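Just one protein chain is left out here, and the rest sit where they should.
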Amino acid sequence: MGERGIRIHGLQKRFGSGDTAVDALKGVDMQVAPGEVVGLIGPSGSGKSTLLKCLGAVIEPSAGQMTLGEEVIYDQRWKVKDLRALRRDRIGFVFQAPYLIPFLDVTDNVALPAMLAGTSNAQARKRALELLQALDVDHRARAIPSQLSGGEQQRVAIARGLVNRPPVILADEPTAPLDSERALAVVRILNEMAHQFETAIIVVTHDEKIIPTFKRIYHIRDGVTHEERGEGRDV
Amino acid sequence: MISLAGRDILHAWGKFVFTGIGLGLLIGVTLVMAGVYRGMVDDAKVLLDSSGADLWVVQKDTLGPYAESSSLYDDVWRGIRGVSGVDRAANVTYLTMQVRQGGRDVRAMVAGISADGPGTPGWPPHLVAGRQITRGHYEAVADIATGFRIGDRLQIRRNYYTVVGLTRRMVSSNGDPLVFIPLKDAQEAQFLKDNDAIRQQRRRTAENPAFSRPGVPGLLAAVIDSQSRNPYVNAVLVQIEPGRRAEEVAETIRTWKRLTVYTRSQMETILVGKLIATSAKQIGMFLMILAVVSAAIIAFIIYTLTLGKIREIAVLKLIGTRNRTIAAMILQQSVALGVIGFVVGKITATFGAPYFPKYVLLEPLDSVRGFIAVLIICVLASIIAIRAALKVDPAEAIGG
Partner (left out) sequence: MRRLPVQKRTLSLLAVLIPLLALFAYVALRSGPLAPVSIVLATVAEAPISPALFGIGTVEARYAYKIGPTYAGRVKRLEVDVGDQVKAGQVLGEMDPVDFDDRIRAQEAALKRARAQLVEAQARMSYARTQARRYEELLKARSTSEETVATKKQELAITEAALQAAREEIARVGAEGEALLAERGNLKLIAPADGLIVARNVEPGTAVVAGEVVVESIDPASLWINVRFDQIRAQGLAANLPARITLRSQSGEGKAGRVLRVEPVADEVTEELLAKVVFDKIPEPLPPIGELAEVTVELPALPPEPIIPNAAIKRIDGTLGVWRSVNRGLRFTPVTLGSSDLDGEVQVREGLTAGDQVVAYSEKALHARSRIRITERLPGTQP
């Protein structure tokens, strides 16, 4: 797979211990190639949030293996010292709600992860502007988030997730609040970005409107995943 | 890297400045309270400085003339004048009483100064308007804190006095403004009461059979006459020859004249240590309380501001912001609030101080100390908020 792409093998997560232990993940296998957009579908309580949190290096799995590109980031325990840097540089997040920083303008919101990574302000803003152009919201570059529509905010959030060119993007219900036209627009953007930046994108969703667009889908139930071919409809 | 604190402040600057102003008023009140304390100590000392005296000679074993009443015969000064080392000695009387002018009463300390002229101990050392007293009776120099103006007619006991000069910051250790009148008039005022009381006294004396003897017609008149004189003063102010030590001259007077003598530093101890000690403690306690309240309010404000940003903080953590950066943001906001508060507080204190009924002395060193205290309080207050912020789990951002 090279430097990008994500591979997970036998991931387990147990909460608590002894009699009250809960096994949220019982052995998850997943892999996503760079440029691929896969769906992760499952009912609530199936462990999909837990899986996302493990993938996002926000919580520590109990067992298994996670590889990001060439690097094994987790093998029974974290193999990377600075998880925060991992999140900042290698993983992009797109949430259900845009979660933009209300006191920064759109450009700075997008540029922030790059600035945090050490890029100069000018360079970071330049990169941010390029992404905004790509997502067709550059006309809102100096506005503050409260002045944007929901769809615009979501696009800005996607741009933010992409600014550090992470190999992996984790999208958690990105289309939930949107209508079908906008939802499909988001999916289209994700596909374009994945292709353009060679990013592996995992989209957690139960939105019926967009599920048909995935070429590959992972179903998760009771802490175990199994792969399925999707419809792969064009957007 | 941009300044997150700066952006946040800029974004909600109205709320920030408004909060800063509110805080500033509290800080201003605290600064004024400190100023009241300093003012009280200054009040206690200003009379000592302005009297021009090196030594105070008072009735034996009293703490007079300011802290306790003291009476000396008015010819005692002559003996003191002859003591080696004494350059000048002058009688002086002090009495706190109501002074009437027009339709109103003002509480003032009436000081009786001996007839010699400007430069005599007890005389006002500098004026802000008018002239010093030239006539031996019925003229007065008043402090502007009384509200009197040049030309006003004051009534003190039964006599009327014309204000011929004004002073500034001539106050008693209580903060009552001074009115200077000639010594003889002051002796009469201190002693002679109003006409009703005088009639009563004459009647009592006349009814006393020892004084109304038929065979001695002039006796009653002579007794009443002697009752109407006041040969007492409250203290003798002494200036010593240049080059002599105050304590040495004081000791000579104590030994040879058997009177109580205080040097400048002893008087200061009496006034500051005894007279204003209780009030000073009260003010000090109040100051402490205000400081604690200010600290609590700053902490509360910063904490609330931070809590309102919990979600943003979670997102920031998730997208990789260091704990250090987040902590710095909170700290910078706290300090910025403190600085605005202090600036507003210092301005309100300076402009509000003259309107306070007591004298408020704002020393720059106090302001510097206050500024440092505000900064320290801001830093400490932000620690609580920072702890809350650091505890935030970035996983919160990812919905369940």
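First chain written, first letter: the chains are A and B, and each begins at residue 1.
The criterion applied here is as follows: a contact is a pair of C-beta atoms (placed from the backbone, for glycine too) under 8 Å apart; a residue touches a chain by one contact, two chains touch by 3 or more.
Note that this is a predicted model, so its numbers are computed, not measured.
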Contact residue for the chain not shown (choose from B:I2, B:I310, B:V343 or B:L390): B:V343
Omitted-chain contact residue, chosen from B:L362, B:C378 or B:A395: B:L362
Sole residue of B:K45, B:R100 or B:R168 that reaches the chain not shown, by the stated touch rule: B:R168
Touching the absent chain when the full complex is considered, from B:S84, B:Q98, B:T134 or B:N195: B:T134
Touching residues (missing chain, whole complex) on chain B: 10-11, 13, 17, 49-50, 52, 75, 87, 115-120, 125-132, 134-138, 144, 149-151, 164-166, 168-169, 184, 214-215, 217, 231, 239, 241-242, 340, 343-344, 346-347, 350-351, 362-364
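What we mean here is this: only the chains that are shown with their structure count from here on.
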Between chain A and chain B, centroid-to-centroid distance (C-alpha), Å: 69
List of chain A residues in touch with chain B within their complex: 49, 52-53, 56, 58-59, 84-85, 87-89, 93, 95-96, 99, 101-104, 108, 112-113, 115-117, 121, 144, 160, 172-173
Partner chain A, residues of chain B touching it in the complex: 1-2, 7-8, 10-12, 311-312, 315-322, 325, 393-395, 397-400
